[in-house]
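Here's the structure, in structure tokens; my notes come after.
Every protein chain but one is kept in place in this view of the complex.
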Amino acid sequence: MDMTGEQKISAPRQTVWLALNDAEVLKACIPGCTALEKTSDTEMKAAATLSVGPVKASFTGNVTLSEIDAPTSYVISGQGSGGVAGFAKGSAKVVLADDGPEATLLTYTVKADVGGKIAQLGGRLIDQTAKKLAGEFFKSFSDAVGPHAPDADAETVEKKKGFFKRLLGKA
Amino acid sequence: MNENIDPRALDRPNSYIGKSVPRPNLPKLVEGRGQFVDDVVLPRMVHVAFVRSPHAHAKINAINGAEALKIPGVLRIVTGRELAAICDPWVAVLVHLAGMKSAPQYPLPLERATWHGEAVAAVVAESRALAEDGIAKVDVDYDPLPAVADMETALAPTTPLIHAELGDNLCFQRTNESGDVTAAFKAAHKIVEATFHTGRHTGVTLEPRSILADYNKGSGKLVVHHSTQAPHMMQGVFAKHLRMPEGDVRVICVDVGGSYGIKVHVYPDEVATVAIAKLMGRPVKFIADRLESFGSDIHARDHRINGKMAVDAEGRITAIDIDDLTGIGPYSVYPRTSAVEGNQVINLVGGPYDFANYRAKTTVVLQNKTPTCQYRAVGHPIATTVTEGLVDLAAEALGMDPIAFRLKNLMRDDSYPRTSPAGMKFEGLSHIKSLGRLMDMIDYPLLRSEQDAMRAQGIYRGIGFAAFIELTNPSPFMYGIGGARISAQDGCTVRIDPDGSVVAATGVTEQGQGTEGIIRQIVAEAVGVPIHTVRVVTGDTQTTPYGGGTWACRGAGIGGEAALQAGIATRAAALRVASAMLQASAGTLDIVNGNIVDRATGAVRMPLAELTRIVYFRGDTLPPDLPRELMQTRHFITKEFPFAFTNGIQASWLEVDVETGLVKLLKHWVVEDCGRIINPQLVDEQVRGGVVQGIGGALYEHCAYSPEGQLLVGSMADYLVPMAAEMPDIEVGHIETPTRESLLGAKGAGEAGTAGAPAAIMNAINDALRPLKAQVLAQPFSPERILQALGKVPT
Amino acid sequence: MKSPDFAYVRADTLDAAFRLKAQHGADARWLAGGQSLLAALAFRLSEPTALIDISRIDVLQGIAVNGSMVRIGAGTTHTTIGESDIIRRHVPLLADAVPHIAHTAIRNRGTIGGSLAFADPAAELPACCVALEATFVAASAKGERRISARDFFHGVYATALENDELLTAIEIPAAVAGDHHALIEITRRSGDYAMAGIAVALRRSDDKIDRVRLVFFALGDKPVVAHVAAGVLLGTDLVEDQIERAAKAVSADLDPPGDLNGGPEMKRHLAQVVLKRALLQILNNLMRMPA
Partner (left out) sequence: MTTNSITLTVNGDQVRRDVPARQHLIDFLRLDLGLMGSHVACEHGVCGACTVRLDGAIVRGCLVLAASLHGSTVETIEGVSDSGEIRDLQDAFIARNAAQCGYCTPGMLMTAADLLKSNATPTRAEIREHISGNYCRCTGYQAIVDAVETTAHKRRSSGPKP
């Protein structure tokens, strides 16, 4: 399925761009992400546990950055195997635009596919779940990046961990 | 050719043929005391469950079962390579389907998974639950490969090949042509044209596929309890591919919880189960669960058909031209092949109608989806949908009433025997009488006036018709001629036991349709005994004569005739003994109600049980050379016609909610001519069940796939089957044109309902929507499709 | 389709339930009627460590009127609700909703609390509770809190409940004179999940609509309150023109997802249909009422 959205972020474009390329930030924002480890500048190994009501599946796979046009756009794609649950893959084309000097407009176009048992059983809810997860990611990202100065990296990470904990607490 | 006798004319004791006698196996079933495969529990039995591919197409790099084997109770992880060492693969092609090709298929694949749901490894454990625990821990390393999902582009040069060695993704192609189609279209008064889609759907037998294989390493014998339609065929398959003598394999099926064609195929996971039993030397049970059934039971009817019909100014059909495309999955299914459905379509289109020029092409392509194969009324609903859809379009184009148009074009009842433009030989059909009978049942003018009155209130009701033919009683021309070890003949052994009761063992099988009931009726009448004294044995290769089992509506016509002949022979054998005992010529004696009687007066000369007492226990008192063979076996096969065609017509009366796109079925009528009716109630219920199965495909059932080849249905909440609340009452009428190929005269009745219902529904929906200039031609006719046709929702 | 291994424990009191929950941890789940949970487990869509059976806790049972409020124990089955005179009289929308929930055998086990806590976006009861401005009582070892139905549903299977909380009761204001309701849903077969549905509760006095709640189900990731369409109706009387206008306005309230039955456009279309049918049903009832 395809979906699009946009998120206004209260931070300059360069800051947002750096965050988009920061594995720690991505890890904190990808819903359910439990591990994200860079294996090269553009590749990461990832693990995530997704929980939607009674449905809970753990995925392992990789995240790749491509079509990089710094500091304006890239494609972030990931695919993971959820064992007996099946697999999931998705990619998002992310485009940044200045929205005044201190704010950035992030627009995204997401393509997501699932396979195996989750495809076979998720028919009624897959679309809205994917939409929700994509929305959550960009919302978390905006929250994480937004309120902070470009040079406050360490603090940003702390804050994001806080957010991540909140996410876990709710699950 | 035989002269049929209408048995109902002989209203004497023991005339059961033609009467609605209750089936003997119902009392146990209504008490829950049947015996389905899952009810069989054997000592040391283990369970197998399968790891299934989540990918439509993927290379299998490695299968690691180490973690699974750590679970106590998980006994073994089995892969394709291990099974290939003891089990030979199969290639499902038939030589009479010229040019057909498919790839070798193994019980478990060796290198690649080729559809979402394909079994790629087996986990054997002490219980099904533990086996599933094991599945969750088996790690399969896949490399996803591009999938061939869309049948329309399966043959495009840019599309990847599923089996490189085949050279392309084409399984089979055939054009069936007669007359001069091009000229007929050139000369046509009107031409109508449309593209139809029939939705991929599946059988959803309530009892899932079930098998329990027990191999005795000491004796070398294999006993397989199997929910199957064709025990003897499966015996041959297991023997051949597991390299065993046929006599060492016994297949038993007692009760089968629905089959409808789904259980007449060779499934790799079932062969794997048997191979694992041989490997482990202990009983192994596999009961498919619902989730895996959706991706591993065969699918059917995934067709796109472009159709054209030419008519002349008098309203006569002059030509039909169709182009059929079907996607069958990555392998043709063994041993019937998956090309037969398309082949049937091009043999059956136009079936009821009298016209001269015909061209029909079918293209059968491979794709990475669940394999398709024969399912109830193979090809018929597709052919009928196209034919009857075009017929209604032609009638509309000519401004003719659909009934008047059909009446003008249906083959005349006195025009047989004849051969159709598609090359089908018809012995005797009754289209005109059937249409007349239907008109008696429905009160057509009243329905039309009701329709008009409702339209004025904004309520859209429609009536749709579908005339059809159905292929039954197949000869070896169906499969045997192509090299398949599928028996078209069937046998029955009838014996009289010492207490005077009768046992009939038949090669045709009971799937709920009432085989045991009709065989009992036929044998009781043929021998001349009260029906309750006859027991019928089915579903055991060790105790029944070799036969083809249940498929293509052959139980009554083939199995029934064998039973009749065996019963008659047994009666004659008993009378020969009686004539010696009573010093009367055999011709003056008869058996009635279990007694030897004087044929002329009906006077009882001796109970049959007295005769058997003498035969079995005091044979010394009979003349030494007197034959006393109270057990007779007869086999039957059709001779003159490759198939016994039946015919009929259906009508559907329904209402379309034009705001929601929902279809409400109000009433359904069927007139069917299945030849001699052995049990009217059973025929009616076969027709009704068949109609509802046809309605399922027309309105609800759909094996939906993503464009990447992911199956999107896995539960019965998403795959919709017809349930009671939405189904209409179905009225059934009959015409009887017995086949003269047999004494009994019976043809088949099991698939007629399914053959005609979708077309009748489609025509009724389009009749309802006609004032709104909307039309649906793609099944299932879902609310969304109807709303799209109405322009209320964008396409 | 056998469930993964888990422990089963039964709680006979709320205290016991909370104690067991603390003992078995975050991956233990409450088991009420089990009609959705056990199906999900059969598909092995999750692997809880334990199921804590709360179906026999007395205080979760029963239906009572407390002043102007009807209290329904969260463990009350759909069947009990459907057969309750109190519900028929004071919360008729719920009584109308019950026959739409699956089939008898499911309704005999499934509970209102289970349905609300499960929060399936296509379920009837969450939408009804939002329409009726119900309040949910949630409890944990830390105590009790009240959550308005409007704030309870967060998305697909997601609610305001904390991991250690369970629903104990649903409080619904009893209907008063001038209250009207309707529940319309479109399903392909009886008992199916709705393709689109609406629960409507409105109050009318002096031939004017004073308050109205139009709550859609199966048209979003949770019950969707149609504010824009409701705004069209407020302060006017229920007449056919006004119903048409409300239906036209409803698109602004919705962003429906597609599913196997159809795409977002079909859902939008059906939303208008159910809205009109629900309001016309109320209008027809009004016209039948003695003056």
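Which chain is which? They are A, B and C, in the order written, and residues in each are numbered from 1.
Rule of thumb we're sticking to: a residue touches a chain if its C-beta (ideal position, glycine included) is under 8 Å from a C-beta of that chain, and two chains touch if they have at least 3 such contacts.
Since this is a predicted model, take the numbers as computed values, not measurements.
A.B. asks: Which shown chains does the chain we cannot see touch?
C.D. replies: Output: missing chain touches B, C.
A.B. asks: Return the single residue from B:282, B:688 or B:702 that touches the missing chain.
C.D. replies: Of all options in B:282, B:688 or B:702, contact with the hidden chain holds for B:688.
A.B. asks: Applying the definition given at the start, please give the residues of chain C touching the unseen chain.
C.D. replies: 1-8, 10, 31, 34-35, 38-39, 41-43, 51, 53, 55, 79, 102-106, 108-109, 189-191
A.B. asks: Touching the hidden chain in the full complex, which residues of chain B are there? Just list them.
C.D. replies: That gives, for chain B, the contact residues 22-23, 25-36, 38-39, 129, 203-208, 255-260, 287, 289-290, 511-514, 681-682, 685, 688-693, 715-717, 721-727, 729-730, 753.
Here is the rule we use: only the chains that are shown with their structure count from here on.
A.B. asks: Have a look at A-B versus B-C and report the one with more C-beta pairs in contact.
C.D. replies: Between B-C and A-B, the larger count of C-beta pairs in contact belongs to B-C.
A.B. asks: How many Å are there between the centre of chain A and the centre of chain C, using C-alpha atoms for each centre?
C.D. replies: Taking the average C-alpha coordinate of chain A and of chain C, the gap between them is 32 Å.
A.B. asks: Measuring from the mean C-alpha position of chain A to the mean C-alpha position of chain B, what distance in angstrom results?
C.D. replies: Chain A and chain B have C-alpha centres separated by 51 Å.
A.B. asks: Which residues does chain C have that touch at least 2 chains other than itself?
C.D. replies: 43-44, 193, 260 - these are the residues of chain C that touch more than one other chain.
A.B. asks: Two-or-more-chain contact residues of chain A, please, as numbers and ranges.
C.D. replies: Residues 84, 117, 121, 123-124.
A.B. asks: In their shared complex, at which residues does chain A touch chain B?
C.D. replies: 83-84, 86-87, 113-117, 119-121, 123-124
A.B. asks: For a test of understanding, state which residues of chain C touch chain A in their complex under the given definition.
C.D. replies: 29, 36-37, 40-41, 43-47, 118-119, 121-122, 155-158, 163, 193, 220-221, 257-260
A.B. asks: Contact residues on chain C for chain B in the complex?
C.D. replies: Going through chain C, the ones touching chain B are 1-5, 43-44, 186, 188-193, 195, 260-263, 265-266, 269-270, 273.
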